[in-house]
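Yeah, one chain of the complex is gone here, protein chain that is, but the others are all in their spots.
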Amino acid sequence: MQVSITINGEQVSRDVEARTLLVHFIRDTPGLTGTHWGCDTSNCGACVVLMDGKPLKSCTTLAAMCEGHEIRTVESLEVDGRLDPVQQGFHELHALQCGFCTPGMLMTARALLDDNPDPSELEIRTAISGAICRCTGYQNIVSAIRWAAEHEAAHKQEV
Amino acid sequence: MATVEQRPSDAERPIGFGRLKRKEDARFIRGKGTYLDDIRLPGMVYGAMLRSPFAHARIVSIDTSRALAHPGVAAVVTAKDLETLGLAWMPTISYDTQAVLAGDKVRFQGQEVAFVIATDEYTANDALALIDVDYEPLAAVVNARKALDPDAPLIRDDKAGQLDNLASPTWEAGDEDATKLAFEQADTIVSRDIIYPRCHPAPLETCGIIADFNPETGQLDIYNGNQAPHAHRTVYAHVAGLAEHMIRIRCNDIGGGFGNKVPVYPGYVCAIAGSIVAGVPVKWVENRTENLTSTGFARDYVMHAEMCSRDGKITGLRVDVIADHGAFDSTAQPTKFPAGFFHIVCGSYDLQAAHVKVKAVYTNKAPGGVAYRCSFRITEAVYLVERMVDALALQMGVDPIELRMRSFIAPEQFPYETTTGWTYDSGNYAETMRVAMEIAGYEELRREQAEKRARGELMGIGVSFFTEGVGAGPRKHMDILGLAMNDGADLRLHPSGKAVVSISAQTQGQGHETTFAQIVAEELGIPPEDVEVRHGDTDRSPYGLGTYGSRSTPVSGAAVAVVSRKVRDKARLIAATMLEARPEDLAWEKGRWYVKGDPEKGALIEEITQRAYSGEPMPAGLEGGLDAQVIYDPPNLTYPYGAYIAVVDIDPDTAQVRIRRFIAVDDCGVRINPMIVEGQIHGGLAEGIGIALMEVITFDEEGNCLNSSFMDYLIPTALECPDFELGETVTPCPHHPLGAKGVGESPNVGSPPAIVNAVIDALHATHGVDHIDMPCTPARVWAAMQGRPEPPQ
Partner (left out) sequence: MQTPAPFEYERATSVDGALASLQRLGPAARVIAGGHSLLPMMKLRLATPEHLIDINDLAELSYIREEGEEIAIGALTRHVDLLKSELLAERFPMFADAESVIADPVVRNRGTIGGSLCQADAAEDLSAVCTAAKCTAVIRGAEGTRTVPIEEFHLGPYMTAVADGEILTEIRLPLRAGAGSAHEKVERRAGDWAIAAASAAVWMDGGTIADAGIALSAVGLTTIHVSRAEELLRAKAPSEELFAQAGELASADCSPMADGRGPVDYKRHLAGVLTQRALRRAVARALQQEA
């Protein structure tokens, strides 16, 4: 069947099987292998993207179900050469090591800050509790998201 | 790297050691890493593996006709096909053999039975259901303690002369008689049966491979996330009968290793065989269930130990271990060390004597054992000794830190030869322990505990102190499959003054692209952003045995320091010519050789490099260019150590354990990049929490794996991990060129015993608990509180 999804603001249309999972639809699109997968049971969060601004496990969604919706992947964060504050925060605070969970964590962080610009540590830990990281022990990820929150607040004040 | 909003200060961008932000982040934060499954090659086909549902069964027949009839299926490979290529069995690192595809029998649930090659991943998965295998189930051996019972079914009847399920005969270390004497002279003795259950490294990226054989050129290109690409290449050359230089392995980015990506797996061999036969690239990526049920697990040591003391000091230790190796002995360790480095179980103490015995058995479970940041079984050893020290302290009525302080090896005793044959390089243990106590506020914690206990609240404080031996290792002492555990470094400075350093070590997230550039920067004064670190490509890196056992810094790090100094020494000779001075009249400051008597007169490293490539005269006997090569043979292992304190609260009614605080003070010698060291420690501590509280691979009596997905193999989330409180002491390694020791595995080594000691500490006074096995799930903690702790199986 023909499936057409808006990904990062662009229409992506392909003929796929009904059973094609969103994560595979995304990853089969040139330049969009930043969304990963790490399990079979919707537990690890490596596949998280945003659908209509909300985090979604793309391994547990059919591509067909996303027609008419807006998907955002990690590749959408950097705009015109400017890193998103969540990306910058992860770099500043050493919130990644192997990088495999990073795209899912970044998209979760982006959605969190869009919804709650001043999250507490507990709110951050809760927001990312649907994603597993094996490398960092989460502490620097939490600090990085706080850094991004503070950085965005400061930027808004300046403007 | 694109826009950074402010220019970082020199403190933020050190030339040399320091908290340098990572160079490799640039691609990862953009989702531009190249992990194995990201790679697509023209004409590529996909493999999928059919696996045994039974733990032990005879294969009566395999019918592949329905699968072959599927239009999307190109081939179905079985053991029979591999036999014609001589690939049905492959050698393991432990000199055993492992079936690539099962022919006569299956010997663990999840064992590889047939390999499908199809047009795409979905079709390959579909085709698995179309292969009909007729099995005749056999009784399974699941309990390691029962594997050697006279009526236990024989698992390895494929091995001539194998009459039982012994995988590796008893290996001993230490002195049995001296230990007997120590126990006779002791005034306190404790004994425990302690299990370190089976768990799994479960990196977030599963294992996979792309094999691309070009029939015209005879070149085999392999893309594979693996921790030891050169060693793999040697194995493939041997197994597939190809010339080594015709095999190229590229690792690109790896989503975590933790020892899981050290072994050669049957899926790799099948993909290679498929590509050789079909002449197109074959990709095989395992799913998570396959990862958990068939790839290298960790631990599974069944231990019995006794420890004794005299006059308030620990004097002796006796340990007897049954190691469960699964159906094939594929443990990855140095040749003469079938129990790895387990005999470091003598610990951090000035013992009178110790005696260790380890034997290994086969069971009908997945093969493996050495993985998950274990430093070759040091996780098992430290868990054992630190649990025993607490048990002894309990028996003696002494504070567990006090007992350790009394028994530590003293600083003046280094280098210290232990009772089981180790020579520890350097250490000031008491100091590190004191730093941990101070960060924790130990005395205040004990006061709080007493108050809470009076109110019926269960709070526990657990300690562990570990010494580990990493950075394997000296040629004279160890090898893997006959290959020396030496690593190389090639350093080349270009005319521009920028450098490329190629290393054998292979990163899976440890930050090598940054830290190794920092080493070159420290030695030569070239900014790290001008030093490219190459790794992971066997065509473009020197031979070495890879990354595991925390050996990157001790071995590859040393190699990079030494090769940088070689380049620096050559630069000195060139500078002498440039400055018309004698080499011995020159002194070095970072980035520059200068004349001792006339400091203004000097040559920058960039100028020296340019000169080396120019047409200007070189010193007599010296070739042009500025580069060097080193293969580093470490003189000894390095011995990082640490003091950890865990604070837990246990709900008295539900028995849930919460880690309130975790204090970790590590001494890993000189820290090249403290930010990266701390990140490694955070990650390892989270793994330790997982192992202590929730991670376990269990089986039922028939050998069915009960933890085969992330629904049941539970990994800690951000809600289970506290804010870790880190401290450091720095006791340089005397034999390492940089004084560094390595740290990657320390946090996983030291944290489980601290947590379990804390749980017991919380429950002893009120519930009489003096032992519990991991994982300390609510159900298991509750059972212990009722007076009946049960081992995992």
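When the chains are written out, they are named A and B in that same order, and each has its own residue count from 1.
Methods note: a contact is a pair of C-beta atoms (placed from the backbone, for glycine too) under 8 Å apart; a residue touches a chain by one contact, two chains touch by 3 or more.
Note that this is a predicted model, so its numbers are computed, not measured.
*Asks:* If I consider the whole complex, including the chain that's not displayed, which of B:191, B:423, B:496 or B:654 touches that chain?
*Replies:* B:654
*Asks:* In the whole complex, not just what's shown, which of A:7, A:64, A:83 or A:98 touches the removed chain?
*Replies:* Within the whole complex, the residue contacting the unshown chain is A:64.
*Asks:* Using the touch definition from the top, which of B:89, B:122, B:297 or B:429 touches the missing chain?
*Replies:* B:122
*Asks:* Which residues does subunit B use to touch the chain missing from this display?
*Replies:* Touch with the absent chain occurs at residues 121-122, 125-126, 129, 287-289, 653-656, 693-694, 698, 706-707, 711-712, 714, 716-717, 719-720, 777-779, 782-783.
*Asks:* Write the list of subunit A residues that the hidden chain touches.
*Replies:* 1, 17-19, 21, 23, 37, 39-43, 45, 48, 54-57, 59-62, 64-65, 68, 108, 126-127, 129-131
Everything that follows uses one rule, which is that only the chains that are shown with their structure count from here on.
*Asks:* Quick check: how many Å separate the C-alpha centres of subunit A and subunit B?
*Replies:* That gives a centre separation of 29 Å.
*Asks:* Which of the residues in subunit B come into contact with subunit A in the complex?
*Replies:* Touching subunit A: residues 2-5, 21-22, 24-25, 27-33, 35, 37-38, 121-122, 202-206, 253-256, 258, 287-289, 508-511, 675-676, 678-687, 709-711, 715, 717-719, 721, 723-724 of subunit B.
*Asks:* Under the touch definition given earlier, write down the residues of subunit A that touch subunit B in their complex.
*Replies:* Against subunit B, subunit A makes touches at 17, 19-20, 24, 27, 32-41, 43-44, 46, 73-75, 77-78, 81-83, 87-88, 90-92, 94, 96-103, 106, 121, 124-126, 128-142.
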